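Before anything else, here's the structure in question.
For this depiction, one protein chain was excluded, whereas all remaining protein chains were kept in their positions.
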Amino acid sequence: MAGNSFGTIFKLTTFGESHGPAIGGIIDGCPAGLSLDFEAINAEMQRRKPGQSAIVTQRKEEDEVKFLSGIFEGKTTGTPIGFTIENTDQKSKDYSHIKDIYRPSHADYTYDKKYGIRDYRGGGRSSARETACRVVAGAIAKQLLQNIKITAYVSSVGEMELKKNYSQVDFSEIERNPVRCPDAEMASKMEDYIKSIRKEGDTVGGTVSCVIQNVPFGLGEPVFDKLHAALGKAMLSINAVKGFEYGSGFAGTKMKGSQHNDEFKRGGSTKTNNSGGIQGGISNGEDIYFKIAFKPVATIMQKQQTIDSKGDKTVTEGKGRHDPCVVPRAVPIVEAMAALVLADFYLLNKISKI
Amino acid sequence: MAGNSFGTIFKLTTFGESHGPAIGGIIDGCPAGLSLDFEAINAEMQRRKPGQSAIVTQRKEEDEVKFLSGIFEGKTTGTPIGFTIENTDQKSKDYSHIKDIYRPSHADYTYDKKYGIRDYRGGGRSSARETACRVVAGAIAKQLLQNIKITAYVSSVGEMELKKNYSQVDFSEIERNPVRCPDAEMASKMEDYIKSIRKEGDTVGGTVSCVIQNVPFGLGEPVFDKLHAALGKAMLSINAVKGFEYGSGFAGTKMKGSQHNDEFKRGGSTKTNNSGGIQGGISNGEDIYFKIAFKPVATIMQKQQTIDSKGDKTVTEGKGRHDPCVVPRAVPIVEAMAALVLADFYLLNKISKI
Amino acid sequence: MAGNSFGTIFKLTTFGESHGPAIGGIIDGCPAGLSLDFEAINAEMQRRKPGQSAIVTQRKEEDEVKFLSGIFEGKTTGTPIGFTIENTDQKSKDYSHIKDIYRPSHADYTYDKKYGIRDYRGGGRSSARETACRVVAGAIAKQLLQNIKITAYVSSVGEMELKKNYSQVDFSEIERNPVRCPDAEMASKMEDYIKSIRKEGDTVGGTVSCVIQNVPFGLGEPVFDKLHAALGKAMLSINAVKGFEYGSGFAGTKMKGSQHNDEFKRGGSTKTNNSGGIQGGISNGEDIYFKIAFKPVATIMQKQQTIDSKGDKTVTEGKGRHDPCVVPRAVPIVEAMAALVLADFYLLNKISKI
Partner (left out) sequence: MAGNSFGTIFKLTTFGESHGPAIGGIIDGCPAGLSLDFEAINAEMQRRKPGQSAIVTQRKEEDEVKFLSGIFEGKTTGTPIGFTIENTDQKSKDYSHIKDIYRPSHADYTYDKKYGIRDYRGGGRSSARETACRVVAGAIAKQLLQNIKITAYVSSVGEMELKKNYSQVDFSEIERNPVRCPDAEMASKMEDYIKSIRKEGDTVGGTVSCVIQNVPFGLGEPVFDKLHAALGKAMLSINAVKGFEYGSGFAGTKMKGSQHNDEFKRGGSTKTNNSGGIQGGISNGEDIYFKIAFKPVATIMQKQQTIDSKGDKTVTEGKGRHDPCVVPRAVPIVEAMAALVLADFYLLNKISKI
C-alpha cells in the first residue's frame, strides 16, 4: 500500500535510504527448487554499480548482496528471500549543505510536504540507490524465466539517437562499451558527448530500449493488469523516467488501421509486429519491445536559484559524485523490472486454465 | 490478481462481456457521506456513449447505470457500490462470422491461447465496452475529489496535431465539437479527416492530453507506486493505448539538466513545470499533465488476410458499427482513470503522517 | 481493503444490502475451462434459503442467481463472473420502527458510529443476507476442487450437543432433517427445542462442525496465511460467529505433548489426527476438521430496553420473520467459506515449486 512492494505472486518489497547502514529487500513468492547462479546475480549488480566507467558517478559502492534467508544448499526453498546491501560509501557530511534546501527537480520538497520529515542525506529514500535491490530481485526473476531473453540498451543520449531498431543491431556490442549502446560508432559519439556534458557540470537525458524474446503465449492479465500496463508502471517507477511506449508507440498514432494491423501468418505468428508482442494485454509469442524516456539528472554542478525550507530564496550547487547521464546504468535496472513483471505473470499464467 | 480490479483503497472491480446480458462493477472503499450527483454521473456516461455524433460508432447503447447498493438517501454509506449497465444492443449474430477467425491486432488469438476458450461475440471481455464501468467509477471519484479539476482533450488525430499546450487553449471548446479538441479550427479539420477515413473503411490513431489542476501536495506513494507510474498504468490499461508520457516526456530526454530543472519561486511553486507536477513520484502542487498514444482501431471495413483457429489462412472483413478513430470517446475514459488514481492516493495521503 | 473481498487468487467481492434492489458479487480468478453444474449451484442456494423448513425464518426469497458474465457455453472463460440475486421480499416498511433505534447486539450502533450513516432497513449491509453471495461463489469453488469433499453439520444447539465425532456419524442423515444434524435422534430433539425457543420469542446459539476429506498435500501458505488461520478468518467473518477451533482445539490445551503428537505411520499418514490435517499451516493429507461457535440470533420477539440514536432510553421489540437458531442455515455457508479458502490455496499451491 505504502508503495514499497512490486508484484503480486513474485513480489519484491524494498527498504533503505542511500545513507542509512544498508538497503535491502524481501523477495516473496519465488517458487521452491530454483538453483541460483550467484555469479549471474553479482554480474547484474556490477552492471548497475557506481564507478564502473568514466562516464558514470565515481561513488564507491561495492554493492555486495548478502542473502539472509530463503536459500538452502544453493536452492530456493519457497520461503522469503531476505537480503541486504551495505551502504559502504556513506559520506553523510557531503549532504549537510542541503539539509534545509530544496534542490530543483528533486524529491526534497515533495517528501517534506508529504511526510513532514525527510532523511536529507543523499536523497534518502528517493535516491536511485534503491534500484540496487530491484537488480537483485530481477536477477533471480531472470533465472526463473529460463529461456526468456531480456535485453535492454541505450537508444539515445540527448539529441543523439540510434536510428536502427533492435533487429538491426548486434546485442553483443552492448556490454563492450560504457554507454551500453549496441552500435560501436554511435556508442563512441555518445561517450564523447557525455564527457563533454560532464565537463560543463551539466547532465543530459536519453532513452533506453528493451526487447524481450522467446516469450511464451498468455502472459498478462486483462483488463487492468495488461502486460504492457504492468511493464509501463514498472518502468515509470524507475527514477527519472518520464515516458513509456511499446510496439508502434507514439508513432503508431499517425498510422491507419490498414497499415498498423499485424497480419497473421499461417500458424499464428505475424508478418509485422506493431503490436509489440502484446494483443489485448496478453503476450502473443512475438518479441515484446518498448522504449523508456529518462530526463536529465537533476543534480548539476552549476549554481541554481532555489528556496530553503522556509520558502525563502537561496542558491544551491551540486556537490559529490553524480551521473552526468543516467541511461548507461539504467540498462540493467530496466531489464530487472521487466524480469519482475514477467516472473509475476509467468507464475499467474500457470493457473489461468484448469 | 486476475486483473479486473483497479486501486487499493478506492477500488473498482469490473465484470462483463460486450454481448452478455450486462456489464457492471463494484466500487469498494468510497468513504461514507458523499452526496452523489447522479446527473453528473450520467453526463459522463453520455460523453463515452456510442452514437453520440457522426464520427463515432453508431451502435445504440443507452448506457444507463443501475446502482444496486452502497447508496442510501442519495449518499454513499461506506459499503460497496454495486452497479450494472445492460447490454441493450446485443446483436450477437453480427459476430458469428468471427467465431473461428482471429482478427488481426485484436485479442481473439491471445485470449484463445491463454484461456483455451473465448466469448467471441464482439470481442467479449476484451471489448472497450468494459470502459463504461470505469466511467461510472471515475465520475464518483471526481465527486470525491471536489476541487481537483481533471480535463482531457484530443491533441492529435493521425498526423494532425494541436501544436498548442494546455495553457494556450480554451477548455470550454472541448465539448462544443464532436472531436473534443479544444481548438475549433483544428477540431473541424480533424472531424473532416475522420469522416474521410471512415469512408475509406479505414481507421486512424491519435493522442489524448490530460491536465489535472488544483492538485494538493503529497499524492503518490514512492517508490513503486509513484503517482506518474500509477497514472501510466491506468492509461496503458485503456484499450488501444500504446504510450504514455508526462511532463517533459520523450522531448525531455533531449534536454540538459540546466534547462530541464524547474527552479523554485519564493514559497514553493516553480517557474517552469517540466516535472509535470510530480517530483519523486509525489505531487508538488503544480499542474499535472500527460499525453497518451492511441493506435488506430483494429476493426477496419476492408478485407484482410488472416487465419482461423486451426492456423489456416482465411480472409476477414469488418462488419458492424465501429469507431473510425477512438480518441473522441477516449477523452472521458482518460479522465475517469485519472480520477480513480487520484482518489486512491487522495485517501492514502490522509494517513501518511500521524 | 474496505473488507468486501475474500481470497487472493480465487477472489470473491460482494455487494448489497438486505433491502436494496439486489445483492451480488464478482468472482475473479476462477480458471478458464471449468464446466459449471448450475443445478449444483442452485442446490446450495436452496440449503441456505429462508423458508425452507418450519424452524427457520419464513421470509420468502427465491434467491435465484443471475449470472451476468464470465461463462460461455456453460464453461468459465477466465474472465470475472458477475452475478446478482434480487431482493424480492423487500418489506421496507417493516423496518421503519428501527430507523432511529439501536437494537441490542446488532450492528446498528457501530455502523452509525463508523460511517455516520446507515441503511437501517433490515440490517442493511450487516444482514446475513450477504452470505447468499458467498454460497454462490462457494458452490463454484467446490466444483473447482473436484474430489475434495467438504461436509458441515450442526453439532450442538444450545446445551444439546452431539457427542459423536465426524467419523461416528452418518453424513447422509444431514440433509434428511431440518436441523442438519447427522444423528436422527439428536436432530429430532434439537428440532423440538428450537420450536420451543421460537414459541418463547427467544433464540439460541449452537455450533457447526466441518470436515474436509481427500485433501491434497501442500495447501496453506506459511507464516501468516496458514491454512487454519485462513479458515479461521473465513469462519469468523460469517455473521454471529464467536469462536473457531480446529483439530484438538481448546481441549488440546489440556493435553501433554506425548499424548497430543500424531505419530506417523509408514508412508506418511498419522495414527491420530490431533493436528486436524494441518501441520505448520500446511495440509498433510489427513482430514481437516474444525468447529465454529454461533451466538444466539440478536433479534428476539421480546421487549428489550435499548437507546435511540440520541442516546436516550427506549424500548424495542423484534418484528418480522427471523431465525430462532442460525446453525441449520449456517451449514451451507460454512461449507462455502471452506471451499473459497481451499480454492485459493489449491491454485496457489500449483506454483509453489518450479
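Lettered A, B and C in written order, each chain numbered from 1.
Operating definition for what follows: a residue touches a chain if its C-beta (ideal position, glycine included) is under 8 Å from a C-beta of that chain, and two chains touch if they have at least 3 such contacts.
All values reported here derive from a predicted model rather than from experimental measurement.
A.B. asks: Can you tell me which of C:Leu34, C:Leu145 or C:Val297 touches the chain that was removed from the display?
C.D. replies: C:Val297
A.B. asks: Under the stated touch rule, tell me which residues of subunit A contact the chain that is not displayed.
C.D. replies: 1-5, 8-9, 11, 13-17, 20-26, 28-29, 32-33, 66, 68-70, 72, 75, 77-82, 84, 114-119, 124-125
A.B. asks: Suppose we count only contacts with the excluded chain; which residues of subunit B make the list?
C.D. replies: Contact residues on subunit B toward the absent chain are 1, 9, 31-34, 78-79, 144, 222, 347, 350-354.
A.B. asks: If the hidden chain were put back, which residues of subunit C would touch it?
C.D. replies: Against the left-out chain, subunit C lists 1-6, 8-9, 14, 102, 104-107, 109-111, 113-116, 125-126, 130, 156, 158-159, 197, 200, 202-207, 217-218, 220-226, 228-230, 232-234, 236-237, 242-250, 252-268, 270, 274-276, 278-285, 293-300, 302, 304-307, 311-313, 348-349, 352-353.
Just so we're on the same page, only the chains that are shown with their structure count from here on.
A.B. asks: Chain with the smallest distance from its CA centroid to the overall CA centroid?
C.D. replies: B
A.B. asks: Starting from the Cα centroid of subunit B, hunt down the chain whose centroid lies farthest away.
C.D. replies: Comparing chain centres, C lies farthest from subunit B.
A.B. asks: What whole-number Å value describes the gap between the mean CA coordinates of subunit B and subunit C?
C.D. replies: Centre-to-centre distance between subunit B and subunit C: 39 Å.
A.B. asks: Roughly how far is subunit A from subunit B, centre to centre by C-alpha average, rounded to an integer in Å?
C.D. replies: 26
A.B. asks: Distance-wise, how many Å sit between the C-alpha centres of subunit A and subunit C, to the nearest whole number?
C.D. replies: Subunit A and subunit C have C-alpha centres separated by 46 Å.
A.B. asks: Identify all positions of subunit B at which a residue touches two or more other chains, and write them in rising order.
C.D. replies: In subunit B, residues 1-5, 8-9, 14, 114-116, 125 touch at least two other chains, as defined above.
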